[in-house]
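One chain of protein is taken out of this complex; the other chains stay put.
The chains carry the letters A, B and C, assigned in the order they are written, with residues numbered from 1 in each.
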Amino acid sequence: MKYAYLGPAGTFTESALLQVPGAPDAQRIPAANVNVALAMVRDGSVDAAMVPIENSVEGGVSATLDAIAQGQALQIVAEILVPITFVLATRPGIDSLDQIKLISTHGHAWAQCRLWAEANIPGAVFTPASSTAAAAVALIEDDPQHDAAICNPLVAEERGLNVLVRGVEDNIGAVTRFILVTRPGRIPAPSGVDKSTLILPLPEDRPGALMELLEQFTARGVNLSRIESRPTGEGLGQYFFSVDFEGHVADERVAAALSGLHRLSPELRFLGSYPAAQGVEPFVDTHNSDAAFSDARTWVQSLRDRL
Amino acid sequence: MKYAYLGPAGTFTESALLQVPGAPDAQRIPAANVNVALAMVRDGSVDAAMVPIENSVEGGVSATLDAIAQGQALQIVAEILVPITFVLATRPGIDSLDQIKLISTHGHAWAQCRLWAEANIPGAVFTPASSTAAAAVALIEDDPQHDAAICNPLVAEERGLNVLVRGVEDNIGAVTRFILVTRPGRIPAPSGVDKSTLILPLPEDRPGALMELLEQFTARGVNLSRIESRPTGEGLGQYFFSVDFEGHVADERVAAALSGLHRLSPELRFLGSYPAAQGVEPFVDTHNSDAAFSDARTWVQSLRDRL
Amino acid sequence: MKYAYLGPAGTFTESALLQVPGAPDAQRIPAANVNVALAMVRDGSVDAAMVPIENSVEGGVSATLDAIAQGQALQIVAEILVPITFVLATRPGIDSLDQIKLISTHGHAWAQCRLWAEANIPGAVFTPASSTAAAAVALIEDDPQHDAAICNPLVAEERGLNVLVRGVEDNIGAVTRFILVTRPGRIPAPSGVDKSTLILPLPEDRPGALMELLEQFTARGVNLSRIESRPTGEGLGQYFFSVDFEGHVADERVAAALSGLHRLSPELRFLGSYPAAQGVEPFVDTHNSDAAFSDARTWVQSLRDRL
Partner (left out) sequence: MKYAYLGPAGTFTESALLQVPGAPDAQRIPAANVNVALAMVRDGSVDAAMVPIENSVEGGVSATLDAIAQGQALQIVAEILVPITFVLATRPGIDSLDQIKLISTHGHAWAQCRLWAEANIPGAVFTPASSTAAAAVALIEDDPQHDAAICNPLVAEERGLNVLVRGVEDNIGAVTRFILVTRPGRIPAPSGVDKSTLILPLPEDRPGALMELLEQFTARGVNLSRIESRPTGEGLGQYFFSVDFEGHVADERVAAALSGLHRLSPELRFLGSYPAAQGVEPFVDTHNSDAAFSDARTWVQSLRDRL
């Protein structure tokens, strides 16, 4: 197996990938951005890619949401949750907060530590970096352009950086969700606690359209665990929805909801059913059980046999 | 073919039966009441029975609604509409309205002519009869107990009764709907303008239950043409619904609605799909077309093939 | 106080009336039918009328449902439940079931005892009477036309009739609901366990219309306890609905539901809020509480004050 991931090495994405069985010993290729990582899956250069999809503070990762919504079909086969915590690393010679004049990190990381920074290093000027790891590694290059970086504890440890403060994130308990993406193929068997992901273009720009789509879920007792709107790029107010829901395509109620959604929005994309990283087996009403669907189908067929 | 019908001879029900191709030359057996007519179908004494189900003034015919909802399964294979108009017939010797002291007819007919009677024969005392035809025929028996009867024009003509006034009904344009009932068997092929009938027990006595059932129709664009509540006989507020809707079980959207209804109310009864006596081909949205259902099923199957 | 009731004396309706505080000592006028009883209220001849509205076996009493739905406005101020049980009374000289050749009672009572009659007096011929009491009283007149009558135990006792069998009803535990009707006036104060009654014309003959009306209730957590369809008399498939629901017009959620219903069906009729004969205080979600409505109104008003 060969994996791509959103690089560089030492970021939270690599931490996520290392949780996949077999990945620590497999070939792992850092990609410059999500599009590149997914392109490597699409063209067969790698078997799978690990990319972030949702952050509990910043929300959906737009680049990922958009990249898997369009282009050649892809499939999600697993999700991994990684707790997000940051350290403040400094270049050699900087040993106290008041010495920090210039600080760098990725924009997303900066957004997650801004309040800490305003309170603790109010005079420091921020420069965006292409990744937290890039900002961190730059500290030990010759002639670093900044005094401090906010980064993943892993990279600080691996590179032996000077860590001044741990846990500089504003939201304690933040977590990022990553997905493992392959080309479409065999869908993982139901584990009992599963999740599925859909891309749902709004069929028309009319008031009830979103409600009609949601009704397909609620009518079968299928719980949404995430819904995010993304612009289609075709004008203000033109959206598609990226949706996660509880259950597996092998479940009858899920199959029925998908069927209803396909009628309303035939351009929808099914991105996969896979074991949920958290959660309990969903409660299913008697009338939404596999047996209820199967009995109903048998009954209707018995009527149609009389045609 | 052998037919039963709600008798006696000469009522609107026989008029309805005479519209069925072949019935004028077939054996026609009047039944004392709806239960008897349907029992003759159930036990095989006749091939089919014609009974009234809905009157545009008085509403659903409770005896029919209840009789087809319970007991051994039956099937509706045709519906017939008959315009309802009544004549005032008198016994020999009664030639003016002011001579009428005693009047008789069936309670339903009386209900439909009451305003006319109050205005034109205010002093006449009403005695209920077992049928309009019985009241009419009694006028020419020896020693009639009443002076006038309200009845079907057909029976007045056949028996050569003295007709004093025509069109004594309060609601001009009233119509009664009759159904032709058989044992369950082959369902008539779709005609393009079809109707189906269901008995829907309310699954539980809770606020949203009726809405959930109705939602199964609206979610597939299936129009109701009649909905009537009937008590189950198990206590105040315990109802089942008798429902007619546009479409045929051969239609995908109807099959899908039936399937959803079966899950919510597994004791439902399908009473048949049959050509509508009136109406136009229903408008069907693209997403409720047979093709949309078929495409959706194919798509979901293609996903499940990957399991 | 002067009361009318659906007569004659000795029927279940008088039993119901006798439960109204003060009624046993007030003037009680039997009326020939429901329309007459309600006309006496409308023209001021009496203060109130007791009429049946719902039978747990036969369903809604059409005459009452229709009479209060149309014409001059009326108000329901109380409901009374009466258990329905019948006795078989015979004329003098008839002491065993096999002597009974002719039997009479009101059609509704007959419907409720038919199975018993078919099993126990299969050869008896039924003649409809204008009331159970009329059938009963006729047994002790000179030259009775029938051998037995099915009637209310009360009338049998009061008139000293010969009772051959008690409890001849097919459905043990049947109950009839009666309503006390006045001209519109002061609405009874909330008792904590209240009920309200509405007449709801279907605004148009379109698929979602009934659902839109029902949604006004469910959106505020208002439970329906009865819903019945009645023809408007203007054609097949033209209905109004007679609806009982839990709660009082003094409740905010009820006022909000009524307001929404008025927008959809401006010809609706509010027939009153009154103490329920049975039941428990309804559960009300926080967001449907009086406080939630009041807070919401205050908030919206605070916004509109900025206009």
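Throughout what follows, a contact is a pair of C-beta atoms (placed from the backbone, for glycine too) under 8 Å apart; a residue touches a chain by one contact, two chains touch by 3 or more.
Because the structure is predicted, anything quoted here is derived from the model rather than measured.
The chain we do not see here touches A, C in the full complex.
Shown as candidates are C:A111, C:V163 or C:A255; the residue that touches the absent chain is C:A255. Only one of A:R28, A:R91, A:H146 or A:R177 touches the absent chain when the whole complex is considered: A:R177.
On the side of chain A, the interface with the absent chain consists of residues 54-60, 62, 81, 107, 128, 130, 171, 173, 175, 177, 206-208, 210-211, 214-215, 217-218, 221-231, 233-239, using the contact rule stated above. Interface residues of chain C facing the missing partner chain: 184-187, 189, 203, 215, 219, 249-250, 255, 258-260, 262-264, 266, 270, 287-288, 292-293, 295-297, 299-300, 303-304, 306-307.
Basically, only the chains that are shown with their structure count from here on.
A separation of 25 Å divides the Cα centre of chain B from that of chain C. For chain A, no residue reaches two or more other chains under the stated contact definition.
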